[in-house]
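Only a single protein chain was left out; the remaining protein chains are all shown in position.
We call the chains A and B, going by the order they appear; numbering starts again at 1 in every chain.
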Amino acid sequence: MIFSLIIIIVLVLLLLAAAIYAVMQKDLLYATIATGVISLILSIIFFILQAPDVALTEAAIGIALTTIIFVFAIRHTSRREDEVTILEESDAQEMDNKESV
Amino acid sequence: MKKVLVILMLAVIAYTLGTSFSTIKFGENRIGDPKEEKTVAAFYLNRTPSELSVANVITAIVVNYRGFDTLGEVSVLFLAATGLGSILYRRRKKGEHPEVITKPASQLLQSGSKLIYPAILVLGAYVFIHGHLTPGGGFQGGAIIATGLLLMMMAYKDFEIRHNVLTWVESIAGITFVSLGLTGLIYGKTFLENFLPTGNLNDVVSGGIIPIIYIAVGFKVAAELAGVLETLLSNKEND
Partner (left out) sequence: MSSIDYNQIMSIGIYGSAIGLILIGLYAVLLKKHLTKIVIGLSIIDAGIHLLFVAIGYIDNGTAPIFSPKGLEMMAQGKTMVDPVPQALVLTAIVIGFGVTAVALSLVIRLYRHNKTARIDQIKSLKW
């Protein structure tokens, strides 16, 4: 009884830690791996809640396919979140004016 | 300013959700005895082994009792695959081949994936053929097969699946699903009515048209997901 309680508490803490890491991390590739870890832990929790069909679906679709689609999207866009492209002079002044208002 | 407002709104949402879900007791038996069918869940649990001879109750709900929703879900996946292909479409100039991955994969990946690829295909086929006996079904089996195809696409540069084959498999599977439903309309009273004889519980051939529909759904989902992955993989970057 107390053993299953410890397992559930550890899984819940790992889940929330992975979610906070996925949102706070600036390097997008690491955030994608954290999303895969969320799907993995969610699949284990579904199995503990006696739902084997849902656990199988979440494992098959959430871990493999969602992660690979995110990796392809990162490959075609930028890798880091705080990448700044070089704006033109007039646009930079326009941004400064708007921000001060 | 925006941050403070958002955190305030999140706190209000947390309070609302927390108080309303604390009134739903975790683990309480709300479905009653299956023999007296007082709730929808008791109705499904009681009728499934006797009327349909299907072991997996969730397969019976998804394919038979709520089969029309599965038709909608399959069409949503089809729309997603089509939308993805049309948004990322680029007109190719003459004589230009779509470039896949430029660096060859390592030796470990190449020899390992050749060994494990048939096993993944057989596992996926097993999962969607036995969907009415064990946990599994069309969606799970289709996703497993698509993952096996992805492994081969990433290990070998010249492994390609022609779009014609994928389109034909997907169309034939979709036509099978809808025509089985229409045949039910002719034979019985409703769309997707179970008209084949149901065998004994826990046989492979049992449950009427439920295994046939799930096999068609498995092929369709595998073809769609493989098409999505092929579209994303063969787009040239930095154009």
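Keep this in mind: a contact is a pair of C-beta atoms (placed from the backbone, for glycine too) under 8 Å apart; a residue touches a chain by one contact, two chains touch by 3 or more.
For clarity, every value in this text was computed on a predicted model and none was experimentally measured.
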Contacting the left-out chain: of B:77, B:169, B:209 or B:222, that is B:77
Which parts of chain A face the unshown chain closely enough to count as touching? 1-2, 5, 8-9, 12, 15-16, 19-20, 22-23, 28, 31-32, 35, 38-39, 42, 45-46, 49-54, 57-58, 61-62, 65-66, 69-70, 72-74, 76-78, 81, 83-85, 87, 91, 98
Touch list for chain B against the chain that is not drawn: 2-3, 6, 10, 13-14, 17-18, 21-22, 24-31, 34, 40-41, 44-45, 48-49, 54-58, 61-62, 66, 69-70, 73, 76-77, 79-81, 83-84, 87-88, 133-135, 139, 201-202, 221, 228, 235, 239
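FYI, only the chains that are shown with their structure count from here on.
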Mean-CA-position distance for chain B and chain A (Å): 22
Going by the contact rule set out above, which residues of chain B touch chain A in the complex? 56, 58-59, 127, 135-137, 139-140, 143-144, 146-147, 150, 225, 228-229, 232-233, 235, 237
For the complex, give me every residue of chain A touching chain B. 52-53, 55-57, 60-61, 64-65, 68-69, 72-73, 75-76
